[in-house]
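Structure below; questions to follow.
Of the protein chains in this complex, one is absent; all others appear in place.
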Amino acid sequence: MKKIMNQPSDIVTEMVQGLVRSYPELLKQIPETEAVVYNQDLNCHPQVGLISGGGSGHEPAHAGFVGDGMLTAAVCGQVFTSPTPDQIYAAIKAADAGRGVFMIIKNYSGDVMNFEMAQEMAAMDDIEVRSIVVDDDIAVEDSTYTQGKRGVAGTILVHKILGAYARSGAELEAIERLAQQIVPNIKTIGVALSGATVPEVGKPGFELAPDEVEYGVGIHGEPGYRREKLQSAEQLATELVGQLKKAHHLTAGEHYAVMVNGLGATPLMEQYVFMNNVLDQLAAENVVVDFTKVGDYMTSLDMAGVSLTLMKLIESNWTDKLKEPVTTIGW
Amino acid sequence: MKKIMNQPSDIVTEMVQGLVRSYPELLKQIPETEAVVYNQDLNCHPQVGLISGGGSGHEPAHAGFVGDGMLTAAVCGQVFTSPTPDQIYAAIKAADAGRGVFMIIKNYSGDVMNFEMAQEMAAMDDIEVRSIVVDDDIAVEDSTYTQGKRGVAGTILVHKILGAYARSGAELEAIERLAQQIVPNIKTIGVALSGATVPEVGKPGFELAPDEVEYGVGIHGEPGYRREKLQSAEQLATELVGQLKKAHHLTAGEHYAVMVNGLGATPLMEQYVFMNNVLDQLAAENVVVDFTKVGDYMTSLDMAGVSLTLMKLIESNWTDKLKEPVTTIGW
Amino acid sequence: MLTVENTLKWLALFNQAIQTNQAQLSALDTPIGDGDHGHNMARGMTAVTEVLADKAPTDVPAILKLTAMNLITKVGGAAGPLYGTAFLEMAKKSAETLEIAPLLSAGLAGVEKRGHATVGEKTLIDVWQPVIAQLEQGPLTAEAVTTAVEATAALRATKGRASYLGERSIGHVDPGAASSGYLFTTMLEAGINHD
Partner (left out) sequence: MLTVENTLKWLALFNQAIQTNQAQLSALDTPIGDGDHGHNMARGMTAVTEVLADKAPTDVPAILKLTAMNLITKVGGAAGPLYGTAFLEMAKKSAETLEIAPLLSAGLAGVEKRGHATVGEKTLIDVWQPVIAQLEQGPLTAEAVTTAVEATAALRATKGRASYLGERSIGHVDPGAASSGYLFTTMLEAGINHD
């Protein structure tokens, strides 16, 4: 394992310190937690507080999306481990400006349970808390017995759209309704070229042969649905676009937002090349692409690979909200 | 070599296409080139055109810094190869709004010669062109026979400050004078954890043992000044801050901007941890840090590692200009 | 029957077992999860051990509550809320009874409610449930615990991160089942059993 770090067990603490010290105008650490909150007087323009979080190792998610027009606070758990309820509770309190708090949770049972416990704690303080569970990863379709699909890079689009609505004054109920409308329209699928190494573990969560890729790997290295030889960017795009087409029942004339997300160790050059192939294939389907974004948003430590998110834009408002300028580190 | 690409020889062409298709509101490709220009009517608010460029493989540099408040145009050469004069000339013409064009060149003999030839071509069109050669990399101090030091991540700070001045209406001469003032105050040094693989070459430019780092490696994999065992982030910071302290004759009370730049394959988590150590050491020197930035700005394909840039802020104006909001992909 | 002494002994032995088997528990979590279960439990039990030494609680409900709070605030992941809720429900129940079977039964009910899971979904429930069933009828044996742990290998995961592997989880012991295995074998070592 070759990482720039000190003690592996201190990595999250030091990361959060480095982050808030680098962006003091944007972020402040909530005392005695590894959660950060927008460093502004939130009571000046009180809005519904938006919080998110999860295990660390997905930077810039989620702390990098705290700021004007996106999240109010974010909670950084241990690497790939959901944060604890006390930390989430602290973020809820810090984000509350009297208009309630909305939690954006990625669908992992740990996250769901810890955020739920924090919500129970907040209820005792009479802070109204609602939430949405994002489950955009179509990679692994489970039977009806499962808790469903994973939450991955599409979560960032949820931050963006809800953030824009919250900034413009939307009430907690309206944000909840909107969240329920947008999440089913966001679908993501990824391909990994290498595994990620958790600092405390010291070796990659899985290994791929030098010429092998795995489709559908989760952002914590959870197994995907198929391994095969690495082919061209065009063929990777064919596979991922093909899966998303099916999942969206994609039809000519529909409007989409497209996000290519680097998983951590894949250079932007490759991401742009991949996006070029994706846009070719979407053009061939005669869908209208209204919004595009390429870069590292929801990473998986040092994993190489990309994910592709297609969001069906049913309301033209959603496009406007995606395009609104924000002040954050990572958007 | 495991890369998301199609034909290695097409990678720059496809990258530029993917880029402009992803950000049509910001960028447009200059016909028949691999150069991009800010996609606005430049004659609406005519300003001095700022252009930069160089070999590709350093994304988001330089095309990612084209936009309001930074560059007007950028030229993308082949991977690690300076672009040709005709392409640079096309960028000069596209960036000119009648007030002249200023070129920000990284100090590599190929870049210097190609930009110079482009300037000669532009002179025949009566476009006034001035330039600065950025040589911020203190890693390899050569004898007086050399052409000096390399230009690396500090170039981005030059884009930012000159971009802010150009936007606010500064004349070509003023920008040239300012460039000459700021560049000597910008110093950078890096450490690599792995080599970069040029797509057409197919194997890393250099190899390091699994526990080895090399200090002072160039952004094209040029040899650095020392190899040793990877130690802690704190010790890496001690080495790099130590070298920069010497080069700056750093003194208590001075003001600095600090940029930690990922070289391509190093996750943000590690960059924040490293920045935390850097800020500790600068605090111990009693210097004032007015501006901080962490992320991938001047990468070297899939190289792992970071560079550290310290800019001595002699004028408080420079800090303001660094902090001014811009609309670009990469800042 | 829980006493201050045997409860503290139990938690001390459980801590030892977790620390000793930390790497193995994370290794079990690697093929079917995200490889952190051992680290998560170790972080939590280190905190529990410290706080019990520090606060020196003098009654069983206090011990269980401190344990619960520290598991909840230190473990994270899925295991934190689940073990935390289990101990919290046991703490509440211990105001009524100190008999082990009803206590564990209250804990299990909390786990099921928190995780919306039930028997057969390849989770720690698949150890808690047979252990409690046996304790309700008579003494529990270490063999029975081990059997329950190993029986999870045959199950298909449908809950938690492991569920994302589906069919491919079959053949691997569930990490949460394994850590619960240590919970119950150390309980026996501490002399706690059917009363």
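Order of writing sets the chain letters: A, B and C. Residues in each chain are counted from 1.
Convention: a residue touches a chain if its C-beta (ideal position, glycine included) is under 8 Å from a C-beta of that chain, and two chains touch if they have at least 3 such contacts.
Because the structure is predicted, anything quoted here is derived from the model rather than measured.
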| item | value |
| --- | --- |
| Visible chains that the absent chain touches, using the contact criterion stated earlier | B |
| Per the touch definition above, residue among B:100, B:205 or B:262 touching the missing chain | B:205 |
| Residue of B:82, B:155 or B:188 in touch with the missing chain, whole complex considered | B:82 |
| Identified contact with the non-displayed chain, of B:171, B:222 or B:290 | B:222 |
| Those residues of chain B which, in the complete complex, touch the missing chain | 55, 77-87, 108-110, 113-114, 116-117, 140, 142-143, 145-147, 150, 198, 200-201, 205, 218, 220-223 |
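The working rule: only the chains that are shown with their structure count from here on.
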| item | value |
| --- | --- |
| Contact graph of the chains (line, ring, star, complete, other) | line |
| Computed distance of Cα centres, chain B from chain A, in Å | 29 |
| Euclidean distance of C-alpha centroids - chain B vs chain C, Å | 53 |
